[in-house]
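First up is the structure itself, then whatever we jot down about it.
Removed: one protein chain of the complex. Kept in place: all other protein chains.
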Amino acid sequence: MRGEVAVIGVGMTRFGEHWDKQLRDLFVEATLEALEDARIDLKDIKAMFIGNMGSGMWVEQEHLGPLLADYLGVPGIPSVKVESACASSGMAFRLGVLAVASGLYDIVLVGGVEKMTDVTTPESTHHLASAADREWEAFYGVTFPALFALIARRHMKQYGTTREQLAKVAVKNHKHGSYNPKAQFQRPITVEEVLSSPLVADPLRLLDCSPISDGAAVAILARADIARKFTDTPVYVLGSGVGTDTIALHDRDDITVLKSVVLAAKEAYSMAKVEPRDINVAEVHDCFTIAEILAYEDLGFAKKGEGGKLIDEGVTELGGRIPVNPSGGLKAKGHPVGATGVAQIVEIVLQLRNEAGKRQVPNAEIGLTQNIGGSGASCVVHILGARRR
Amino acid sequence: MRVSSMSVPKSPRIWQLAERRYRLIGTKCLKCGRVFIGPRKVCPQCGSRELQDVELPRRGRIYSYTVVRAPPMERENYGPYIIAIVELENGCKLTTEIVDCSPEEIDIGTEVEAVFRKIGEESKSGIIYYGCKFRPVK
Partner (left out) sequence: MKFNGEIPAIYGWGSYIPIYRIRLDEIAKAWGEDPDSVKRGLQVEEISVRGLDEDQVTIAVNAAWNALKRAPEVNPKDIGAIYVGSESKPYAVKPTATIVAAAIGASVNIRAADYEFACKAGTEALISVMAQVASGMIRYGLAIGADTSQSWPGDVLEYTASAGGSAFVVGPKSTSSAAYFEAQYSVATDTPDFWRRDEVKYPRHMGRFTGEPAYFKHIILAAKELMEREGLKPSDFDYFVPHQPNGSFPIRVALRLGFKLEQVKPGLIAPIVGNFYSGSSLTGLSRVLDIAKPGQRILLVSFGSGAGADAFSIVTQDAIEVKKGLAPTVDYHINRKKYVDYVTYLRNWGKIYWV
């Protein structure tokens, strides 16, 4: 499947609080941008895969597949909602890739959308907890920050990872976000600000946590051999991998390893025929700062327990050996959960096309996206390349 | 202030698991011996279908913990609370609230025991959910 599918266009809304827009408005906006980028018309789209975690909970609307096809003016085309908690649109992208690679469709639209701000924060916290084990974790008062705090505490105890190292992840991502006009937060922050921000779930503080956001992101996929009909800079999907793990954190042997990430990365690297050190730029799932440290390790950029070193050494900053989250990551760019997966794709595509402006990673040829659901119960990794090779 | 009770569990869903929560009943795989807190029909470790309900030990140690200060809607006005993964004496791990102590009094490894407590309620006119929480052994 390596190199069989290409991304010919991308688009996304700004991520942030869109008080005046509804879910369908956001998705249509992102789609229109992607269509223009791909120089393609909706009538050429053969199928749609839309990632979304909780439209039923947040805005009481399910059945997004036909809803959005309808609102895009193409009722009738195959269109379905894909759900995998915060990895929903990463999964949607994967399904789109499979759909095109299977030969059934030549051009497919994949996207993600989430509208979270129409309810109070405690309500969002409640809905987000449905990505955990509702009966055996959420029922007892678990929240998402709590789950990652449990992981962070173990990571700090087992490997000596420090509070400062976690804070540096947030600082780096905010710095990157300040170069991204679509980011929710474009203001740089300092380690002191992170460490003095209010506690959310000890030891994680407000600035360790990605925000609650609204937004949508869309990518258009085409069979690789017709991609150049639409764009001079197709970006090829070299590898795709998916993994799952136990839904509940307490059923895992070692909560500092996200097996779903290891599995997904293995499949993706193998398909792409690359190794971690071949990756030039990555967009990883920093829902909380600790998650980015875990990503470094579980994706193979660092040995288990040594993720903190990478951030200390500046390896993953723009200008470093392997910039991670040049878009600002979930922390600064925003995290409308169902939209994040494809938003990561959007960034990598721009990077590989040399269109990332102030946050461009020079000579980026191979990029990786890592999108996780819940506390790592699901993960999808994609490896994209500027050349089909 | 609780706004919408549409997305909190109602009676049947609570009743389905109530006795398991009250008595700390888990599932044991008869083939590989692993014990789980959730009711399982297939062992996630070895795939066996031979599983049996077991009463879990009511003592264990803290494996990791945190203090939740940004609550979900059903816990608004409850104040910060400690959430922990506890490893019971038989190796089974579960997620629970640690009560009757401040966060400074516990750490990874602290021995804890089960107590029967109120987990929440559907609303002031709705049913009450009970279950086990854990507190430090003294």
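The letters A and B name the chains in turn, as written, and every chain counts its residues from 1.
Following the convention adopted for this analysis, contacts are C-beta pairs under 8 Å (C-beta built on N, C-alpha and C of every residue); 3 or more make two chains touch, one makes a residue touch a chain.
All figures in this text were calculated on a predicted structure; none of them were measured in a lab.
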Contact list for the unshown chain, restricted to visible chains: B
Footprint left on subunit B by the chain that the document does not show: 1-2, 18-19, 22-23, 55, 77-79, 97, 99-100, 115-119, 124, 128, 130, 133, 138
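Going forward, only the chains that are shown with their structure count from here on.
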Contact footprint of subunit B on subunit A as seen in their complex: 57, 120-123, 125-127, 129, 133, 135-143, 145-146, 149-151, 153-154, 157, 198-204, 246, 248-251, 255
Subunit A partner contacts - residues on subunit B that touch it in the complex: 3-4, 7, 9, 17, 36-38, 44, 63-76, 81, 83-85, 93-97, 103, 108, 119-120, 129, 131, 133
